[in-house]
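Worksheet for the structure shown next.
As you look at this complex, bear in mind that one protein chain is not there, while each of the others sits in place.
Entry: subunit A
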Amino acid sequence: MKRFLKIYLDKPELAGLALLIVLLAVFQVKSNGVLLSFENVRGVMGLLPEMALVAIGVTILMICGEFDLSVGSVFALMPMSMAVILNSGVPFTAAVLLGLAICAVIGFVNGYVTLQFSIPSFITTLGMLFIARSLTIVISGGFPPLLPSDLPTWLFTDYIWQGALFRMSFVWFVGIAVLAAALLSLTNFGNWIRATGGFNEAAASMGIPVKRVKIICFMLCSVLAGFAGLLQVLRLGSPLPSIGEGLELQAVAAAVIGGTALAGGIGTVFGAIIGTLLIRTIDNGLVLSRVDANWFKFAIGVLTMFAVIANAWMGKMSRKIKVEAHK
């Protein structure tokens, strides 16, 4: 029993999961059973992959000890640049790859500037938030370019089959989430990410190329944000320059609610997903319960603070419980 309790206290994402179940039950009742109805779940599941992919990227970056505020802007810039490239006659696959390459360059610049000039990534990526948003609007020329009508949406955003619960974007999301979770917990590179964020000096003294590890995480984070933006634009059918505004903070909130530590070293992909699900459930649940939608941000704010306080408390309780050796 004691050991079970300790394991539970060590995993803040499980507390998030418990809260999610409670909220689902409350909103299910308050919405007269609409929340978990097929049509509603279908709608929420169409939105989930877009935000969850951003949250996964942000979580990995936060684990390695850095921060990215530019994801919301990159979310808009990637599909916009892809649309502009498409309109100049480049085929779809090449345009997507070019768009993702632009994201990778942005991630690289974020990381390089942060590490080379030893400035907090909070500042670097705040700058990039404005730069990437501005570029998005400039290249759009003020008018969102039209997307060709023959894009392979069957691969990204169509329902898996006629009347299915999930869109293809959900398959991409699950695949990427599994890969990201495996990267963090099963590979040596995941070990380096955790070591770099957990204690930079120690990782460096053990010969880990900490700067390279961080730059790769910055790039991964930007590419995931860009890919998420692509999914949203393919779903909506038009690259609006304003998409993703405020998403950077929701992604950080999702990561933190899911147990990721701002100081680095701690966090999981599963936690990021739970955090995203919680935010999406509150958003959707408040609307269905006919609560004024302006309370949404209030609820996210309270939840974020509560999550951090609860995590700190759980960590303290966990340390108090000494489990005897089982070997």
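Definition applied: contacts are C-beta pairs under 8 Å (C-beta built on N, C-alpha and C of every residue); 3 or more make two chains touch, one makes a residue touch a chain; residues count from 1.
Note that in this section contacts and distances are computed from a predicted model.
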item	value
Protein that the absent chain corresponds to, by UniProt name, given "Monosaccharide ABC transporter ATP-binding protein (CUT2 family)", "Manganese/zinc/iron transport system permease protein", "YcjX-like family ATPase" or "2-oxoacid:ferredoxin oxidoreductase subunit beta"	"Monosaccharide ABC transporter ATP-binding protein (CUT2 family)"
Residue, one of A:Pro91, A:Gly163 or A:Gly207, that touches the chain absent here	A:Gly207
Options A:Gly72, A:Gly226, A:Gly265 or A:Gly285, residue touching the unrepresented chain	A:Gly265
Subunit A residues that touch the omitted chain in the full complex	186-189, 191-192, 194-195, 197-199, 201-208, 261, 265-266, 319, 322-327
